[in-house]
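Let me begin by handing over the structure; questions about it come next.
Shown here: the complex without one of its protein chains, the others still in place.
The letters A and B name the chains in turn, as written, and every chain counts its residues from 1.
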Amino acid sequence: MSGKLFVSGDEAVALAVRQAKPHVIAAYPITPQTIVVERLSDFVEDGSLESQYLYVESEHSAMCACLGASAIGARAFTATSSQGLLYMVEGLHYASGSRFPIVMMNANRSLAAPWSIYNDQRDSLSELECGWIQLYAENAQEAYDTILQAYRIAEDPAVMLPVMVNLDGFVLTHTYELIQMAEQEKVDAYIPYRNFCNKLDLEKPKATCITAGPPYNMEFRYQQHQATLRAAETIRAADREFNEHFGRSYGGLLETYRCEDADAVLVTLGSVAGTARCVVDAYREAGKKVGLLKIRCMRPFPAEETAAALKGAKAVGVLEKDVSFGFEGVVHTNVNSALKEWNVTVPTANYVGGLGGRSISKADIAGIFDGLLSGSLNASETAFVNLRRDICGA
Amino acid sequence: MTEIRWHGRGGLGAFTAARLLGAAVSLHEGKYALAFPSFGPERRGAPVFAYTRIDSKPITDRSEVVECDCAVVLDDTLFGDPVKSGLKPGATVIINTTKQAKDFPVDGVQVVTVDATGLALEILGRPITNVPLLGALAAATGITAVQSIEAAIDDQLAPKIREKNKILLNKTYQLVKEAL
Partner (left out) sequence: MERPKADLSYVVEALPLGPAFETGQLHDVSSGMRTFRPVIDTEKCVKCLRCFLVCPDGAIDKSGETLEIDYDYCKGCGVCRRACKPGAISMVKEAEV
């Protein structure tokens, strides 16, 4: 099963999961993730994937089934989106706290109310604190590759944490494009299944998800925090090794694109990074020094690398598809904190765009760069990109 | 970059056409393509759009298609402002209709008409017009080659409908080529 295919982002995920050979798949369908679980159930039905597929009645049960599977050392996969992600939140904390290396695909979709099936990233970004490693893909190839990398990261004995792989709903999940498949033998060599170091064992019985009161609870939390920080090095290693096996790499936790000597840098994540590349190229051709910083991993957050990449810039814009109501976009908060921590002083501005599927055009991004280059940033106010001011009293 | 906009109705196969074109050029012509529907829920019979973006280098632009090089209309009752706007100068508009090109006036673009429904009924016995319109697109614009669409049909469509669709493809291609 190698060669090139013309598939959607959802299909790319399903194909990668088939090659990762999870022992257990438990999922509940939700737009725009549905195609992932449809394809996986097809694969189990036609025998091309030997896995226990559990048709559960809800996302909460999907996550709980994955918890049980992972507890006994089974490689597990689930996929969800939006309201479904929120419905499994209790289980998300159980997974990370229990150090179960579950891999999940999340199709980034808006949250109700108002109800919307369209793309933004408020679902996953509202779950930064749930203890999962969070990766974001830019295109179908990166989605496919990141699913394979996710198992390499999650099951590393030094990490043992669940990983969420995020794809922008519709923009990525439903767009067909060319992907290069990996050869199965290489996938097997890249992510060989090995016994989880913390699995339940009939020979040496253990109680799992035990109570830990004040004398021990903080120590478990500290360990979890250290493991998540340590995961940064594993994510870099997973990307390097992936390059050795398959000849593709994504820079580990983040990618800088034409950032060297850039006066203005745009920080963003997910599929809109691709559109931003086009604008960066056009501006560079016109002699304007702009660059792109694509954050691939939100947890652990690459604070030092972010600060290093933005050190030389005169102005930084953070474009994100979420907002923490009453303050600003959470990516902006994270970037600013990283800059402060590493003593980098550069003006930053926050741009919230693409909420509920609103398109982000090249002209929108060009407008952001123009503002950053003009040297007259209004850093105190979060700008809503492409807002219909006439109808919302703005 | 070449951008094609497909105008259909839910269930007519506009997105399948967009996808077949993307597969034809990317898997069989060494180019790169993105094929995507107008996102969201789809009601059978409601107007829908689909898009194909084609380039000789990898495409990173994920924004909406603003202006296209070619618009393909699967149902002539959809002809109107959405078809006539967002066209690059010198664009081609291909319309499935029994009427003439002069019945669909658009300034500054080439209008090509073809009775894809009639041809599909004659050869497939069903009014499925995405493949003949791909033939018309190949003939009118040269965006892709008939051989590539044939290869894409082999990759993407169910075995039992492949051969008849290839006959339909070639016949439409010839008809449109001769009429130009």
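Assume a residue touches a chain if its C-beta (ideal position, glycine included) is under 8 Å from a C-beta of that chain, and two chains touch if they have at least 3 such contacts.
Since we're looking at a predicted model, the values are computed, not measured.
Remark: the absent chain touches shown chains A in the intact complex.
Checked against the full complex, the one of A:A212, A:L229, A:A363 or A:A379 touching the unshown chain is A:A212. Which of A:R99, A:R122, A:R236 or A:K321 touches the hidden chain is settled by the complete complex: it is A:R99. Against the chain not shown here, subunit A presents residues 71, 97-100, 160, 197-198, 200, 204-210, 212, 216, 219-220, 223.
The criterion applied here is as follows: only the chains that are shown with their structure count from here on.
Averaged C-alpha coordinates give centres for subunit A and subunit B that are 35 Å from one another.
Contact residues of subunit A toward subunit B in the complex are 4-6, 31-32, 117-119, 138-139, 168, 170-172, 174-178, 271-275, 277-278, 357, 359-362.
Across the complex, subunit A is touched by residues 19, 22-23, 26-27, 32-37, 39-41, 59-64, 66, 155-156 of subunit B.
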